[in-house]
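Below is one structure, written out as structure tokens, with a few remarks after it.
Complex shown without one protein chain; remaining protein chains in place.
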């Protein structure tokens, strides 16, 4: 997590002040519950809220105490006592540090998930708008980087929309995985704290109760959470790579928006580089990598060890802040993407009609030509066109003309039949179907 | 995937014969659908089923053809034509290889998921049985590898049960992610094939329709699938590590079952090593690692490139076969685990009652002693006990005795009050609650 | 490791017969050493060689024994006794299984490293040949996928040559890391075996002595080995991605060799897809991923646990076989790469001379124009050219003409000065220097 790739909404979740605020809420709610069941005085619980509800916690002071005690929750509680006064001794009764730490982390990850879901919604909205704009903008579909058959630019964006819809569902799943509360004491037995406290705090903090905790919330939950972030980041990368490809000089079918005053290169003034999507590619690598230590964190020793903690102090902010930034950057790129439909047509036409080769192949087989023969016939004509394309970058031999002049082809197909195979509309006839599947009937 | 760590149920899914069988079914169902909408003769579709339904595909022959064509689906179709005869030309009309390959992979991964879910069910059943057996078997809870407070062995297994319940839910989620069918042609536009074919094949193969494919089914689905396997494997590791810890000489609270005739060490005949759970630890590392290339596979170029294919040829079998083996090995370990309740008691008692220190701490604060003073009082007595434990491996100083003799402690707590804090039952009073949460009221 | 991506030279290293052969050699050499120092009879040592030197070990028989003993080395020794007779009891005296297993793994990894180094040599030879062929073939250099300034195709290959020279050095480093022998007994103390046995076996097996082993050879060595393989694989990916880019339809400056009879696509007969380099991209992902479990293997418990074993049974073959295959495939791709110099020129010229923009920028600043003004002047002319390129795929506005017509530019630069900046040779003047650095003076 570095400022350059951060948004304040997400970094705020990970600031010490936020963390201490959440700790306070957990402790204060727990004290309320303890008061309710008669373990601590109700007055004390009320006093705690009254004194600290609007307090700003002194982060430096807490750090100072921690340097002595080498224990963060004790440092916080000591500072809380400075704010609240003697009633502070009723705070944290029967609880263990992890009750606070782990429930707090759940709250932070839930909030992070909510932001990420909203981010994906922004990406989805941008994709939908641009997809409908270019629903019928023809462009060449490419497999292996080689021209295949026509698609529309809207279809490309519809695919991305469907993919980010899945990303959204995965984030909802991840959010649910992580949204649990544990207030179960030193080894999870509730020996010193009534399970009703956990019920109460869970509800107040918007979490479910962890069915069985062992001082800590089990780390398979967190592993699943970060693994989902890695998958979502990989979808960011996919769309970023698509745009990078479209912007490369020889293709140039779309470009990232380039603001006035922005300089592309200190040396080559004409260059407009897809630096945002290249950046997203790198950020995706990072978010993905955090899934590994998260998975290694699962196998804690016995009821818990603290090896997971340093990992989470790093990847908690790093993964969420980076993905949040990446999703917003991606949304911005899509919203402002400069799209060149003419260039798309031009590129498609460069191959002299070869994109229609499969239709000819099918037509031949439907006329009773064997698959092998049909393949041979198409290939011999296609290769002439291709070779001319290869040499000059724009085909000088025309596929249609060649086919019309090939007696073996003509033995199977009439001129009209051949010409009919070169209709672009043929490829677009099911765009509506696909859009309906992806966007619904709206 | 190596034979040593494989079960035939799972490897069968990945055998060439199975793959060709699934390819055939996809092609034959597609041909049926094509016949239904009038693209190919119904007779031909029927003939294809009739001739090849019970055929065994000649894997060597297909390999031979592929060595020439360097294209696996064409090789298969060529061989299919050898079986079916001239009607074979109606097969694969308007389809692209990936329609077959990707839908087949979905079928394989769905079947693999079903096996894995059944595996987890076996693990769950074993955990439940053993958890109820040892629901109230006291054992020491350990944080940081250090004795903390009592739990029960059943609680340890209940935690594992809850974790594998989540693993099961994740596998169900992963199965759903991957259970889609694409029959959409060269770039996913259905230019040469009616979407109704996809609908039909999907239903027949037990899959959903992929809303938008681009020759291939988008690889974020597969990434999510393999990421889930990595998380499940990490839970396998957690339980394996727990058992390895319990079996270590100084602890020896449980042991893997050791069959007569099995030799632990070529050099030290008395050794019984937790080799199964050590093995599971290694297997978990492998399954986890496969999530990375699966995530890197997402960002295919444009409508598709084939870089994902080699990865999937490897991790498809490797991840599913290894996890299937691991889950079954784990189930076997749990089913037969030799558990030593007496040793658990003995280990717990070694610390001279220190495990009750927190209760004393709480009792002191409840009597009005400040947290700091209470901590100091408990610590000074606890440390004497601990030091004696440190020296001799069994405490020779008794915590209860020390407390009873400490005037400052006695100023706050009566003998009866102190003695009452050493009741083991105190720690077990909520085991029922936790079991109910985990296993329901059954 | 799957047959499709395997070469027999490398798979042979990992076959059971090879492993048992190496085990035998280690045991027999150790027995010789034991005989030399008088621990076992010299006759016995000689008999062991005589009986088993040319034996083929019965893998099925060994497996059968292992199914009972659940111990691979004991199974092997039992079988060896069947071959050798009663003298077999002198084999393995004072040794522990890992002495055999780990030293064998070292031998296997050393042999694998030797093959990989030879593979890299093949790649290097191919790169050098092709680099010199195209030492002065001009082509556009691209940053961010955008045309920048001219380079030569030979320079691209020289970069790859330099990179694979580093790969070679890394493999030599990795080989050295792994080339150690441990014959040190159950916990590495030589309690029951003289260190001279280790010295002797190490020398005979071409290994160094492990300075301190703990039953096992420490796994940081193996981690380093597999990490190096991951880095080498990443260089394979780099060159593969370069070729994939060059083959994409719009660029088409080079193509993988396409054999007669090979079919590119079942649907589009004209397509020639860069499937080999796409495949290499996927294989690189796999080899890279194996570095992770190898690193996780390092932290074995105490003197050893066996969690590393299952990992190594998988990644030992998988990583080496896959990388060996990949390097050979890459060498073949480079050797036969079809290169289109004319298309390279054509692509470069498409931008109407914009590739020379930096020279104009520099010339302006050298004439005293401020950096900001020079940038502005170049940009306003460059953008006209670029826009025309953007629209039509071939610039219709010429950068040189525009500059000559720009009064502000002409105020600083004469026509001759401007024209001189469009000389391609200017960019190639240091190719010799770079080639000398990379290939030496040869």
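Annotations for the structure displayed:
Read from first to last, the chains carry the letters A, B and C; within each, the first residue is number 1.
Here, a residue touches a chain if its C-beta (ideal position, glycine included) is under 8 Å from a C-beta of that chain, and two chains touch if they have at least 3 such contacts.
Model, not experiment: these values are computed from the prediction.
In the complete complex, the hidden chain is touched by one of B:92, B:147 or B:308, namely B:147. Of the listed positions C:166, C:204, C:336 or C:410, the one in contact with the omitted chain in the full complex is C:166.
The residue touching the chain not shown here, chosen from C:254, C:291, C:400 or C:418, is C:291. Of C:242, C:335, C:349 or C:398, it is C:242 that touches the chain left out of the display.
Only one of B:61, B:350 or B:437 touches the chain withheld from this view, namely B:350.
Residue-level contact of chain A with the missing chain is found at 1-2, 4-5, 68-71, 73-74, 77, 92, 95-97, 185-186, 192, 244, 259, 261-263, 265-268, 273, 275, 278-279, 281-283, 285-286, 288-290, 292-293, 296-297, 301, 305-311, 313-315, 318, 322.
Interface with the hidden chain, as seen from chain C, comprises residues 77, 89, 93-94, 141-145, 148-151, 155-156, 158-159, 162-163, 166-167, 170, 173, 177, 185-192, 195, 209, 211-215, 218-221, 223-224, 227-228, 230-231, 233-235, 237-238, 240-242, 245, 281, 284, 288, 291-292, 295-296, 298-306, 358-359, 362, 365-366, 370-371, 426-431, 433-434, 437-438. Although one chain is hidden here, its contacts on chain B can still be listed: residues 140, 142-149, 244-245, 247-252, 263-265, 267-275, 278, 292, 296, 340, 342-343, 346-347, 350-351, 354, 357-358, 361, 375, 378-379, 382-383, 385-386, 389-394.
Basically, only the chains that are shown with their structure count from here on.
Counting partners per residue, chain A has 142-145, 148-149, 245, 292, 296, 358 as the residues that reach two or more other chains.
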